[in-house]
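Apart from one protein chain that is not included, each protein chain of the complex appears where it belongs.
Showing chain A:
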Amino acid sequence: MGSLKIETVKKSFGPVEVLKGIDLEVNDGEFVVFVGPSGCGKSTLLRIIAGLEDATSGDVLIDGQRVTNAPPSKRGIAMVFQTYALYPHLTVRDNMSLGLKQAGTPTAEIDQRIAASSAMLSLEPYLKRRPAELSGGQRQRVAIGRALVREPKLFLFDEPLSNLDAALRVNTRLEIAQLHNRLKATMVYVTHDQVEAMTLADRIVVLNAGRIEQVGAPMELYNKPANLFVAGFIGSPKMNFIDGARLGETAKTVGVRPEHIAVSQTEGTWKGTVIHAEHLGADTNVFLETEKAGLITIRLFGEYQTGPGATLYATPDAARTYRFGEDGKAMG
């Protein structure tokens, strides 16, 4: 199938530098997710890989071939868009076959590929319909089908779940994960949702302000964040950051995840008053104003009865406390 290599790709729009030198290698069959806040350059990077945008400098290699100057249709890629981007005047079948027809694939093979991929995505009943007659979830499945029939070296997904409602998002996420397991294809997926990133990825690339902050397996990012940004971005609710000086530490910032803090009504490291509690059933999020550490979030598993005004003691798990230096990088 296909590997992907990105060599010092930079991109500027006029005076604004959107990508400040990106180096990345994606192995054959890997599922890599680009994640970051909006405006971090993740979509631009995906569009450069697709050939929809020219890099200001740097190179893109797909399957070992330099494709920096090749048009999108000659790169052996397929892309699924956030807004589905189906051709409104064509039926589902024609939507799926257009790219193959353009490439001059024989009709028999087109039919066979459409049959195979529509079976995989259970799209057979809809082949004769137009996009306007389909629901959002069905449209996104057609868009995925259109990518499948191209049998690309590389699949690109540009926030494919953002336009779907919550329940459908979980289903489609599962479908994409199964698709990857079955096809063993190389996939690059862009999202701003860290839950999607954590659940789908073999490796996550965290981007911020045009730079790669960290690359690693989901649990690696969770357990060993390289810097403050990654520590804050991965995990929900977000990690508590406490000024090191307040705790008498040498580190500039001390970080502890909400789920790594134990509470007690009688004793503990930090005494505080509950400001608000969110009862989610499976979890309870408690916002505690502590004397020593300031406002911290605590995530408790299961139900926990407490409310504003209550006094609680919080104790962070010493083994899972992170320390960050002046430069924001994780210390030892």
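Just so it is clear, contacts are C-beta pairs under 8 Å (C-beta built on N, C-alpha and C of every residue); 3 or more make two chains touch, one makes a residue touch a chain; residues count from 1.
Note that in this section contacts and distances are computed from a predicted model.
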Hidden subunit of the complex - UniProt protein name among "Export associated protein", "SpoIIAA family protein", "Carbohydrate ABC transporter permease" or "Acetoin dehydrogenase E1 component alpha-subunit": "Carbohydrate ABC transporter permease"
Among A:L52, A:L183, A:A310 or A:M331, residue touching the chain not depicted: A:L52
Candidates A:R66, A:H89, A:K224 or A:H276 - the one touching the absent chain: A:H89
Sole contact to the chain not displayed, among A:V16, A:A108, A:A132 or A:A282: A:A132
Chain not shown: contacting residue from A:T8, A:N27 or A:S73: A:S73
Footprint left on chain A by the chain that the document does not show: 47, 50-52, 71-74, 77-79, 81-89, 98-99, 102-103, 132, 146, 158
